[in-house]
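Report on the structure given below.
Removed: one protein chain of the complex. Kept in place: all other protein chains.
Order of writing sets the labels: A and B. Residues in every chain begin at 1.
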Amino acid sequence: MRFAKTIAAASVLAVASMTLGTAVMAAPSQLTLWTHAAGNPAELKIIQQISTDFNASQSKYKVVIKKFPQADYNESVVAAAASKSLPDILDLDGPNMPNWAWGKYIQPITVPAATLKKFLPGTQGVYNGKLYSLGLYDAAAGIFARKSVLEKAGVRVPTVAKPWTGAEFDAALATFKKSGDFKYSIDMGTGWSGEWWPYGFSPFLQSFGGDLINRSNYTTAEGTLNGAAALKWGKWFQGLFTKGYVNPKETGGREAFLNGDAALQFNGNWAATDAYKKFGSDLLFLPTPDFGRGPKIGTSSWQWGVSSTTKNAAGANAWINFATKDKYLVQFSNAIGLIPATAAAAAKSILYKKGSPYEVFPTLSAKFGLKRPPTPAYPIIAKAFEKAGTDIMNGADVQGALDAAVDTIGADLAANKNYKK
Amino acid sequence: MTQLKSGRPKHRMSALKRAEAHFGRLAILPALILILVFLVTPTLLAFGLSVFNARLVSPNPPEFVGLDNFSRLLSVDFRVIDAIKDDAGHLLKDEAGAFTFPTTRAIQTGVDILHRKGELLSWTIDGGTRKAIILAGDPLFWKSLWNTTIFVLIVVPIQAGIALGLALFVNIKRRGANFFRTIIFIPVVTSMIVISILWLFMYQKEGLINSLLSSFIPGYVPVDWLGNPDTALGAIIFMSIWQAVGFHMIIWLSGLQTIAGELYEAAKIDGANAIQRFTNVTWPGLKNTRIFVLITITIAAFGLFAQVNVMTKGGPLDSTTTLVYQAFLAAYGRQQMGYGSTIAVVFFVIVLVVSLVQRFLTRDKD
Partner (left out) sequence: MRIFKSILRKLKLGGVFYWLFGTLITLIFAFPMIFMMVSSLKPDQQIFVDLKSFQAFIPAGDVSIQNYENVFKQVPVFTFLLNSAVTSAIVVALGLVVNSLAGFALSRVSWKGQGIVLGLLIAMLMVPFETIAIPMVYLVSKLPWVGLESGSLIFKEGMMNSFEVQILPFVASAFSIFLFVQYFKSIPKELDEAALIDGASWFTIYRRVIMPLAGPAFATCAILNFLPIWNAYLWPIMVIQEENLRPVQVGLQYFFQMNVQWGEIMAYTTIITLPVLVLFVAFQRAFVASIASSGVKG
């Protein structure tokens, strides 16, 4: 009991000193900044550097960083909104932006047109014609392969100008499977749940001619997510598993390609460095195949926004604009491997400068990149698509699974009057 | 206290009673206040949401929708439909030679999307020319209820029984008992994330469990335990019992300590063997512990969530989805707080009814 008392006393003291600590600072307005990068020291360091530089550059505002782990960052933000304790500046996963804009978590931001012009389209979070968020880097996906493996199997190396056709890709998968050299033809990332499914796999659906929602009005997915093109996609996707090309029970480690169990890997550029370390110049980054409407890949990674409850919107906007300097964009890219938001920064970055093996990613993003649909219904669409995708993978009737997803999305749109209010 | 001294026995009795009641209310007060503030109030708030269309993220205030959420969750419908005929009136057949039927959506044309139902179960009748279908407003709810019920029915008796056996084993006064007790408790304290990744691998087709089984059983065909809808729930059940059995062993163990050693001595002197000592001394002596274990295991089993959320996300093909998982998915995944609360209310009522039945069956019969 004495021990417990001591601990209790100590904790009261600790709390007291902390409250004191924050109360003393008063002169510049404090801006609280939230980031999901608690588990990414390299990224965090740059955010800290930007904030330190920003604080030193002027005397009106002082940015204080609070960091969160990525896994349930959205729950932290939702709880903060429920308890009216949102910060001034926060980062957010690109496709979630319209939901939070509609829910009045965030407000439009002001970035000069001259700056914005230089930023990749995937980094600009536009909803209802207004800019709500801006990313300092962008993600792209591609197929990772080994030159030696393709040569041995006699598979053509595809290029941005002449990507694999769907039939070529399927033939390649069949060749790898038949060769007996690999357990699986390709590691698709089935062990990742959540956002990977719509980010990674809905572009294949789009290449077939389907989509997550009808983008002309964002009020229905009927015929788009369950039409003839979507059905073709679903049958193809299911075939990957029934033919044994892909392991439906991968683990989150994505180790199959690296340790030689899978001939290819479909992954994002954030994983490029691990693969490059392992295979060096034997490694190839290839465009995804063209199933009719050209190759498609997802864009938009984490972006910065300003909360709607901030008392210092001007200061929050000033921080975001301060962070758009090319030198920070270069640092981000060098540290975490994603594409710098501007071409100028890309030219100066280690990974994406001319002649580097990663150079292809900005091209892939620019030529084939497609944003996930910017609608407040996106989180629901994402869940519905993930459910349909996993059900199809596990052998469900394709049409039935897609119809169910369309119904889930339709019911949500109807219950929210198409998110018009 | 003054009344105590008054000397009249009736007064003294009632004064004593009053002091007793006074102490009782005082002693319960701290716990009661904390529970009312931190548990009962949010529960009432959450349950209240079940009659609103409340959203997790929304600029609009929640609208009162009455029992709409409940009717969508619980509604079921039974239909018998005919196979599709061509213009000439002949029954159409598919490639496999079976008659074809309109889809679930096709038989509900005109029904607005908020009231459209999904197929829960169907079977063909009249030689395959007609099909009986059970439609449900939320088929996943019924699948979850089914899975949860199976889970409870298997886990409760087996886990309670194994836990008791282990408690008896580690209650033996011998060297090593403390060690074994700690070993059995290991899965309880190990991170669920670590346990899940380990079992994910062990359950794989090339995993340890299959290689172990094939070395013992000749001609054994490996099973993808978590990837197969027929075995996934069983795999979750096995792993759950293994993980939590140490928790209930501890509770049984504390119950075993309440049985006076003299009773065992007396039974030994009477010449009772080990089995007789168990049925005549141990089992009756564990009555209160038994009720506690039964009720808490049942409630915990109904609340199955963590393993499912980490290992299967309810799949494959909804074979491991559970009520709490669906409530969680509705509220956080699909942002329908109101509907998630509706599932929680129904869940609460089901568990309450089961517990009341258990309470009634285990009541003091004297």
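Everything that follows uses one rule, which is that a residue touches a chain if its C-beta (ideal position, glycine included) is under 8 Å from a C-beta of that chain, and two chains touch if they have at least 3 such contacts.
Predicted, not measured: the structure shown is a model, and the values here were computed from it.
Enquirer: Which listed residue (B:39, B:67, B:92 or B:125) would be found touching the missing chain in the intact complex?
Expert: Candidates B:39, B:67, B:92 or B:125; residue touching the omitted chain: B:39.
Enquirer: Using the document's definition of touch, tell me which of B:193, B:213, B:266 or B:357 contacts the absent chain.
Expert: In the complete complex, the chain left out is touched by residue B:193.
Enquirer: One chain is left out of this view; which of B:56, B:235 or B:308 touches it in the full complex?
Expert: From the options B:56, B:235 or B:308, the contact with the absent chain belongs to B:56.
Enquirer: Based on the whole complex, identify which of A:46, A:78 or A:240 touches the chain you can't see.
Expert: Once the missing chain is taken into account, the touching residue is A:78.
Enquirer: Considering the entire assembly, which residues of subunit A contact the chain that has been omitted?
Expert: For subunit A, the residues touching the absent chain are 1, 3-4, 7-8, 10-11, 14-16, 18-20, 23, 34, 37-41, 66-72, 75-76, 78-80, 82-85, 251-255, 258-259, 268, 270-271, 274.
Enquirer: Where does subunit B touch the missing chain, residue by residue?
Expert: Contacting residues on subunit B, toward the hidden partner: 16, 19-21, 23-28, 30-32, 34-35, 37-43, 45-46, 49, 56, 166, 169, 172-174, 176, 178-195, 197-198, 201, 206-208, 211, 242, 246-247, 250-251, 253-255, 257-258, 260-262, 265, 285, 287-289, 291-292, 295-296, 299, 302-303, 305, 324, 327-328, 331-332, 337, 340-341, 343-344, 347-348, 351-352, 355.
The definition used in the following text is that only the chains that are shown with their structure count from here on.
Enquirer: Would you pull the subunit A residues touching subunit B in the complex into a rising list?
Expert: Answer in residue numbers: 75, 78, 81, 99-100, 102-105, 193, 248-249, 251, 379-380, 383, 390-391, 394-396, 399-400, 403-404, 407-408, 410-412, 414-416, 421.
Enquirer: So in the complex, the part of subunit B that touches subunit A is made up of which residues?
Expert: That would be residues 53, 55-60, 103-105, 112-114, 116, 118-119, 197, 200-201, 204-205, 224, 226-227, 229, 313, 315-318, 329, 332-336 of subunit B.
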